[in-house]
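Just one protein chain is left out here, and the rest sit where they should.
Now for chain A:
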Amino acid sequence: MPRSLPGRSRGSWIGRLLSSRRRHPLAAIAVLVAVLFTAGGAYAALAPSTTQNVQAASSTQIEEGRQLFAVGCSSCHGLNGEGQVQEDGEVLGPSLIGVGAASVDFQVGTGRMPLAAPSAQAERKPPSYNQRQIDSLSAFVASLAPGPAEPDEEWLDTSQGNVARGGELFRTNCSQCHNTTGQGGALTMGQFAPNLTGVEPKHIYEAMITGPQAMPVFNDNTVTPEDKRDIIAFLESVQNEPDPGGLAIGRAGPVAEGLWAWLVGIGLLIGMATWIVTRSSKA
């Protein structure tokens, strides 16, 4: 019995803690956190890696892409990417002939395709395919007809970009819809320019050369690859820039500032005024 004591006591220490604390108000939260960590860790360990496969499109890759396309995309875009138009003239899926690999990599890589539901605009969401599958799909669509290719690594290296010049280019070409700091904005009839915070450089570049949804195409003649790199460098710099003035309140400008002035500023001061007049005033 003395020999088994240390072991028992160690076991009972955890057991005691678990049993005596199981009704603690924070117990449920602790369990939740533990489960989330386990699930998140397992996902990180088991999820397929997204290292880029930069080898040239082989015929097996195109064939794999064709099969993926037939399963996931052809119901709207047609078996050969020719697009489908219903009898009443409604476009079920546009033709993908000539849209190029960049377009597929952007649309599928940002999760916009496959579409969750028809709406004014496809929403960004977690991608449904891994990068290997996306590359196969891109290779297949690129094999249909030539189109914009995915950008070279060279143009995505923001350390070579000129932030100040990128800022000027961004304000001149992009801020009309995306706002000067890339916060996005509203367009007509439920369309919108998305917030660019946290978007991968590759996807920003691809959006510029393919012009997805309401966005115009900025081809290499109007905005050169160097310009695009500067723009991406500017966006990265703005996102990482601290706010020296304090709370950024969304960097949203005067609407948010006005709300704060009324709700917090005047609200606080009226509270203070009420407090002041309730103080005793014996002359």
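Here is the rule we use: a residue touches a chain if its C-beta (ideal position, glycine included) is under 8 Å from a C-beta of that chain, and two chains touch if they have at least 3 such contacts; residues count from 1.
Quick note on the criterion: contacts and distances are computed from a predicted model.
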Choosing from "Cation antiporter", "Branched-chain amino acid ABC transporter permease", "Iron-sulfur cluster-binding protein" or "Cytochrome bc1 complex cytochrome b subunit", the absent chain's UniProt record names it "Cytochrome bc1 complex cytochrome b subunit"
Considering the whole complex, which of A:131, A:175 or A:213 touches the chain not shown? A:175
For a quick check of understanding: of A:79, A:92 or A:164, which residue touches the chain that isn't displayed? A:164
For chain A, the residues touching the chain missing from this view: 120, 163-164, 167-168, 171-172, 175-181, 183-190, 192-193, 234, 237-238, 241, 243-249, 251-255, 257-258, 260-262, 264-266, 268-270, 272-274, 276-277, 279, 281, 283
